[in-house]
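Of the protein chains in this complex, all but one are displayed in their positions.
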Amino acid sequence: MSGNTFGLLFTVTSFGESHGPGIGCVIDGCPPGLEITAEDIQQDLDRRKPGTSRHVTQRKEPDQVEILSGVFEGKTTGTPIALLIRNTDQRSQDYSKIMQTFRPGHADYSWWHKYGIRDYRGGGRSSARETAVRVAAGAVAKKWLAEKFGITIRGYMSQLGSVQIPFVSWDEVGNNPFFAPNAEIVPTLESYMDEIRAARDSIGARIDVVAEGVPVGWGEPVFDRLDADIAYAMMGINAVKGVEVGAGFASIAQKGSEHCDELTPTGFATNHAGGVLGGVSTGQDIRVSIAIKPTSSIPQDRNSIDLNGNAVMMQTTGRHDPCVGIRATPIAEAMLALVLIDHALRHRGQNADVKVTTPRIPGARR
Amino acid sequence: MSGNTFGLLFTVTSFGESHGPGIGCVIDGCPPGLEITAEDIQQDLDRRKPGTSRHVTQRKEPDQVEILSGVFEGKTTGTPIALLIRNTDQRSQDYSKIMQTFRPGHADYSWWHKYGIRDYRGGGRSSARETAVRVAAGAVAKKWLAEKFGITIRGYMSQLGSVQIPFVSWDEVGNNPFFAPNAEIVPTLESYMDEIRAARDSIGARIDVVAEGVPVGWGEPVFDRLDADIAYAMMGINAVKGVEVGAGFASIAQKGSEHCDELTPTGFATNHAGGVLGGVSTGQDIRVSIAIKPTSSIPQDRNSIDLNGNAVMMQTTGRHDPCVGIRATPIAEAMLALVLIDHALRHRGQNADVKVTTPRIPGARR
Amino acid sequence: MSGNTFGLLFTVTSFGESHGPGIGCVIDGCPPGLEITAEDIQQDLDRRKPGTSRHVTQRKEPDQVEILSGVFEGKTTGTPIALLIRNTDQRSQDYSKIMQTFRPGHADYSWWHKYGIRDYRGGGRSSARETAVRVAAGAVAKKWLAEKFGITIRGYMSQLGSVQIPFVSWDEVGNNPFFAPNAEIVPTLESYMDEIRAARDSIGARIDVVAEGVPVGWGEPVFDRLDADIAYAMMGINAVKGVEVGAGFASIAQKGSEHCDELTPTGFATNHAGGVLGGVSTGQDIRVSIAIKPTSSIPQDRNSIDLNGNAVMMQTTGRHDPCVGIRATPIAEAMLALVLIDHALRHRGQNADVKVTTPRIPGARR
Partner (left out) sequence: MSGNTFGLLFTVTSFGESHGPGIGCVIDGCPPGLEITAEDIQQDLDRRKPGTSRHVTQRKEPDQVEILSGVFEGKTTGTPIALLIRNTDQRSQDYSKIMQTFRPGHADYSWWHKYGIRDYRGGGRSSARETAVRVAAGAVAKKWLAEKFGITIRGYMSQLGSVQIPFVSWDEVGNNPFFAPNAEIVPTLESYMDEIRAARDSIGARIDVVAEGVPVGWGEPVFDRLDADIAYAMMGINAVKGVEVGAGFASIAQKGSEHCDELTPTGFATNHAGGVLGGVSTGQDIRVSIAIKPTSSIPQDRNSIDLNGNAVMMQTTGRHDPCVGIRATPIAEAMLALVLIDHALRHRGQNADVKVTTPRIPGARR
């Protein structure tokens, strides 16, 4: 495949350009009998949508999803679920000037050489707008995981530029535009972002995602490890430059006596592993952290070249997020959900007969 | 598939357990006409093999590879290349005591619940011994990439525990058992490891891998991005807990004006992207960094449980690497090679007709 | 995947139900730069659409296709091409009575046990209406194959029930509703069908498909043989019960001295192989023949059971084709095109460097 399908058993095939007729996807492999409505999906789309605060792009995209197939009388039928989001707030003229040049930090140059043709309007297929589709598909996956296994998948911003955001409570995450789990720090974040915007610049962020309630035994042992598939899913989100599971890069300086999580009859003592050992879930929380680079589109003069290879100076105007990380939390949650549902189905297929009498022990949260 | 096949067009299907008859793989999709011998493959295997210094496991595994198919009169024929490495230095009795318990930090507990059966000898399939197979397959990929495109893939250790290893020269990497690109720091690394071993403990490491000479245009844009596939490949190596491409986690605190690599007619000004934009190679060096956790097998008393869920105290004896990162460099190189050759073939299939007159600009090294 | 994606490199992911909002597909992997319009696709859709003669279903489905993505300024961009056909002429009330029963010869019983839920309206996902999507995707594949390689893919009806239809000329195929390559036999076919309809019965058909201009060397040698993929594609068309390549079942009674096609410097002497040897195209015409069963929906009393397993007597009314084979020719052409384009791309990826000085000899037509 040419890289627009995600998953093996629960597959999401994405399509659409930023300024074409619309974006959408086909979900194949969703088990039958799941109650799902457009409203269920819309909820997560609304968490990601632009225009909700001054810290994000001011585009107005209602991102209304239509279910084209696969749902009958409110339930999935086991056949493909096609979702369509028509594009509305398009200002294609904003982009005509970039037709002849390559925006630095964007896909323009590499895609041009790959395909020899591009829909330059708003980045076309390379626009982060495509991630709305992943959020929509992830909403279906999340609902199934919650109903069948009681799994909760939640994310939050843990760092904005140089500002660390200590975790206080999940309850705060929905109360601010940053997905920060900490009410006190919100004013700091707001003024930090105001400065960035005033400087006509952009900034990176770190997002943490946690899946609680994942049973022991999901994941494949060698190549399709649960953590490898998570890394693939996360690094595939626009602007992500790094992925950690559990202790992540901190494990470099850890000793074995510190890192390796002891087991006791009442549970794991720690969770440095982040819920995955040998590629397979342990029953602990799955803990993932991702690094998101600063937005490449900034209204400053930048050196670039044009289609003929000549030097140009360009600014990327248009309406852009000064920190793409701000709207990334629902996307990261969605991708984790897509990985988990796929492995749930794979595990059920292969290991349906396995009987183990060893007790399953609970996990440490951290 | 059940997670033992890597790749879409250049596939590697791995098999084998640490203490069974042998390990090996089937490479499918290698283009015909490549000159390859067992010796070519053996070279990389020897770089990874145990027992070469006091800092690694003292097992003696000659790891002699046999080519079972796919090569005729010294050249690949386009048919599957099967490789077999017979196991030799097995001391299965070392492991009989862990038959009833779960080694902390290992796959034992999660795999047991997944499969309900396990070859506990030496970790069986979960043993890092399986990575020899990846090195062997990677050697084939490397050779093709070098011959067809002049691509060089090299790695080095950039951090051992808390010790940073400044890059000095590629020439030093082969001169010390750590794959350190820096002769002066080797004594420090040696005494650091001696202390770790004396303390009956283990430590993590960071490995950097670089691919030079990759043309612009490889990678798929949405899900099978080159960087996503790299993250998948790297996180799938035993003990890896984090992956970065380019600036990685440092990009969180970078501003857009700093991170985003400007283009000039004579080349990219910087390489914070690590050679990938929009999922597609830019022609710059591909730069990847991975975090490897400390070895879980340490000869210290650790809490665990047995098959009945009862508390036990256990030590993992046997012959283990005090830092699995020391032998990880050839593995990381191999995985990067496997990702690149797969995308090379994918790109050729889809975009063989693309003609672009825009000049290709060289990349900044860092 | 759950069986709604076709192909490896040129993939078609189909969605939609007969009486839902619409049907469609996502084509991924179409090379960039192909000129394509909705009209190009519409032409083939119109060849398949119902209501064009008294011998087919009288439903009126305009089957207007909309291109949602992947085409920019009239050319493919290498990104997914999403196609949508909205459903219009739906009479869902026709089907309410079959909600509680299983139509004999249909997917009703097997799907019910598989999924435990079904969109019974018009067969839902099991409706042959889904094949419109394949025709649309096939139109894109056909165009690319024609432009890049000069390949022509054409089909015709070679048998209707017990009536053999001798091949006379391709020119006649488009002049009658049966896709018969023979003008003289059309009155016979018409009266034959009139009798079938008058008897409230249905009948089977044989369709032949031929691809001319396929280069030598396409196809994989062991499992993904060109002929195996063709068999898969054809047997996957609704109502197909048999597939032949070349001499097909006639080869059972052939001797080796008769069947095996001799080679001469001026070409193959015969084409019993049907254009494939060892799974790989020979450069001869690809010749395929398929058997299509009689329509299961007939307005006669038939024994069946209801959802509780009780005996019922039922007639399948509604507007049905008395011979589904009549509209099957464009579908079979489309499926052959999808197989060929996929193998074209696979071949280009793996064997781009192959140089052979041996001349390519032309093929015998029969």
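Brief remarks on what is shown
Just so it is clear, A, B and C label the chains in written order, and each chain counts residues from 1 on its own.
The rule is simple: a residue touches a chain if its C-beta (ideal position, glycine included) is under 8 Å from a C-beta of that chain, and two chains touch if they have at least 3 such contacts.
A quick note: this is a predicted structure, and the numbers were derived from the prediction, not measured.
Of the candidate positions C:Leu45, C:Ile67, C:Ile292 or C:Leu340, contact with the unshown chain belongs to C:Ile292. Contact with the undisplayed chain is limited, among C:Ala273, C:Ile286 or C:Leu336, to C:Ala273.
Across C:Pro21, C:Gly51, C:Pro177 or C:Gly236, the residue that sits in touch with the chain not pictured is C:Gly236. Touch with the chain that is not drawn comes from one residue among B:Pro50, B:Pro80 or B:Gly256, which is B:Pro80. In the full complex, chain A touches the hidden chain at residues 8-9, 29, 31-33, 78-79, 148, 221, 345-354. Along chain C, the points of touch with the absent chain fall at residues 1-6, 8, 14, 102, 104-116, 125-126, 130, 159, 161-162, 196, 199, 201-206, 216-225, 227-236, 238, 241-265, 269, 272-274, 276-283, 291-298, 300, 302-305, 307-311, 346-347, 350-351, 354-361. The set of chain B residues touching the chain not shown comprises 1-5, 8-9, 11, 13-17, 20-26, 28-29, 32-33, 66-70, 72, 75-82, 84, 114-119, 124-125.
Note that in this section only the chains that are shown with their structure count from here on.
Two copies of one chain, chain A and chain C, form a contact in which over half of the residue numbers belong to both partners.
Ranked by how close its C-alpha mean sits to the mean of all protein C-alpha atoms, the top chain is A.
Mean C-alpha positions place chain B and chain C at a centre distance of 45 Å. Here the spacing of chain A and chain C, counted between their Cα centres, is 39 Å. Residues of chain C in contact with two or more other chains: 8-9, 29, 32-33, 78-79.
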